[in-house]
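In this view, the complex is presented without one of its protein chains, the others remaining in place.
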Amino acid sequence: MRPFDFVRPTSVDEALAAWEDGAAWLGGGTNLVDLMKTGAVAPTRLIDLSRLPGMRGIEVLADGSTRIGALVGNSELANDPDFAGNFPMVAEAILSGASGQIRNAATVAGNVMQHPREAWFHGPASDPLAGDTGKLAVLGTDGAPAAVNPSDFCVPLVALGAVVEIVGPDGTRDIPVADLHRMPTADDPRHTTLTPGELILALRLPPEAAGFAAHSRYLKVRDRTSFAFALTSAAACMRIEDGKIAEARLTLGAVAPRPWRVAEAEDLLKGQTPGPEVFATAAELALDGARAVGGNDWKIDLARRTALRALDMAAAGTPAEMPALPASVFGTQRKEPAHA
Amino acid sequence: MSLSISLSINGAARDIVLDDVRVTLLDLLRERLALPGTKKGCDRGQCGACTVLVNGQRVNSCLTLAATLDGATVTTIEGLAQGDRLHPVQQAFLEHDGFQCGYCTPGQIMSAVGLIAEGHAGDDADRIREGMSGNLCRCSAYRGITEAVQDATRRMTAQAAEDAA
Partner (left out) sequence: MPDTLDRTIRFGSNSGQPMTRRDGIAKVTGAATFTADNTPDNVLHAVYVPATIARGRVTSLDVAAAEAHPGVTHVLTPANRPHLHGDPEAKPTMFSFRIEVLQDDTVRYAGQPVAMVLGETLEAATEGARLLAPTYEMAPPRVDLDRAEPYDVEPGGFGRPTGASHGDIDAGHRAAVKSVDVTYSTAPQYHNAMETHAIVAAWDGDKLHLDVPTQALSMSCAAYASFFDIPVENVTINSPYLGGGFGSKAVPIGPNILAILAARMTGRPVKLMLTRQQMFGPTGHRGATRQRLRLGIDEDASLTVIDHDSLSETSSFDDFHEPAAGASQGLYAAGALRSVHRGARLDIGTPGAMRAPGEASGSAALECAMDEMAEAAGMDPLEFRLKNYAETEPGTGRPYSSKALRDCYLQGAERFGWAGRPLAPRQMRDENGLLTGWGMGTALFPCPMFMAEARATLRADGSALFETSAVDMGQGALTALAQIAADSLGLPVDNVEFRAGHSSLPDGGVAGGSGHTATAGGALHAAGSDVIRQLGEMAAADPASPLHGAGNASFVARHGRLYVDGDDSRSEPFADILSRAGGADLVGSGSASRPPETAAQYAMYSHGAVFAEVKVDPDLCQVQVTRLVGAFAAGRIINPKLADSQLLGGLIWGISFALHEEAHHDPVTGRIVNADFAGYHVPVNADVRGLEVLTVHEDDPHVNLLGIKGVGEIGIVGTVGAIGNAIWHATGHRIRRFPIRIEDLLKA
């Protein structure tokens, strides 16, 4: 690991002032320290955010939105009873990611900033299609090989319309999580739309997001029962009124360089009676435009099936016991739904 | 650059001058503080062998820069038993043969102690399996590990109830 300066600011202003070219923000470190060990990133200065005040709370704001401080731990958030009760699929997504140890150390801001997985596997001379092409994007890249966004957490955040609160040299701004991630290009290797030197202060879920709590699921398909990145995942939720879907949200994970929210499918579901045919149509729509890379056309099929199942599960209702067992194919089938 | 930090490790206060800010908690323990009970299995947060408790929470010490820990309380496998009296989790691992080569064992045990303290798994086997999935065991003593964590959870719950009574 390349030597670096280590600074421990005690205010946001100090933190911003400490920024320089080549610096990196350090939250829980579970992703950054790993990247530094592999040499994928080599910051010259680490700015340890752990002493910044006011970034560790989960609060409901006056307008009804929920604000999660950037340094709130992943475990802490998923296991907060109020939060998990209001946003069950977010809790499910967090608990299906990584391991207990990593979730304890990792912060929510760090989670949304996770680096795509394949970037450091393949040196300049290597074949981007080498290895497990299941981890390559099938949407949002126009057929170019690219790693998917590896976060589980971001998938339901996008579905629920979450935003990140950013502070930078030029003041504060909000970015929808849906607009946070991008596909790196040869000219611009950033995998997010943050400008270097900008800092995440908090994540915010809008007031209406809690309205989906009764029908809200995250499903993750992977080739190991736990502690594995997704092959495909989906966050699905809906408000059901008088037997009809008043509103639905559907976002796919692990299929694109960013969480893939599908407005067309959501629109289609609106006003419909929940059922296999309409869900199948929505799932079909969700993969519209998908392109296989390196022979991973099976992944398109799997993503469609995942979306369909997630919609089914969401319609059946959020399980009584939360946090649910991790959002695995098997874990989710054991418990009787509470709202069926 | 060097940096001073204060830590409590296994109950003892330590003032440490870090010779190098790159040092992880794992390498601090193993190479500098003569506490090699915590093991290095992957150094990347992918196996759990290095699990310790920091401020009571289980974390991967390989991904924790020591420099970030000023003021923290660290518990390692060496600090778990009270004299000759094993911690209930250690005792349960021994009785259920929850290990073979023993290399992942310190991490498994610290992870189990952390999991039990988190309180979300109880003695439910499925939840324990999931909760312990951040700790690989290549000898594959998983059945014994799960049984040990179940057993230790029950013993500790019973003990807590007794203490409360």
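Order of writing sets the chain letters: A and B. Residues in each chain are counted from 1.
Note that in this section contacts are C-beta pairs under 8 Å (C-beta built on N, C-alpha and C of every residue); 3 or more make two chains touch, one makes a residue touch a chain.
Remember, predicted model here, so these are calculated numbers, not experimental data.
Interface note: of B:V23, B:V54 or B:A67, the residue touching the hidden chain in the full complex is B:V23. Even with one chain removed from view, chain B keeps its contact list with that chain: residues 19-20, 22-23, 27, 30-31, 34, 36-44, 46-47, 49, 76-78, 80-81, 86, 90-91, 93-95, 97, 99-106, 109, 125-126, 128-130, 132-146.
Contact between chain A and the absent chain runs through residues 1-3, 39, 117, 121-123, 125-127, 130-132, 134, 221-229, 231, 296, 298-299, 301-302, 305-306, 308-309, 326, 328-330, 333-334.
Everything that follows uses one rule, which is that only the chains that are shown with their structure count from here on.
For chain B in complex with chain A, the touching residues are 1, 3, 20-22, 24, 43-45, 48, 51, 54, 57-60, 63-65, 67-68, 70, 111, 114-115, 118, 120, 126-127, 129-135.
Chain A makes touch with chain B in their complex at residues 1, 3-6, 8, 26, 29-30, 33-34, 37-38, 46, 48, 50, 75, 79, 98-102, 104-105, 225-227, 323, 325-326, 331, 334.
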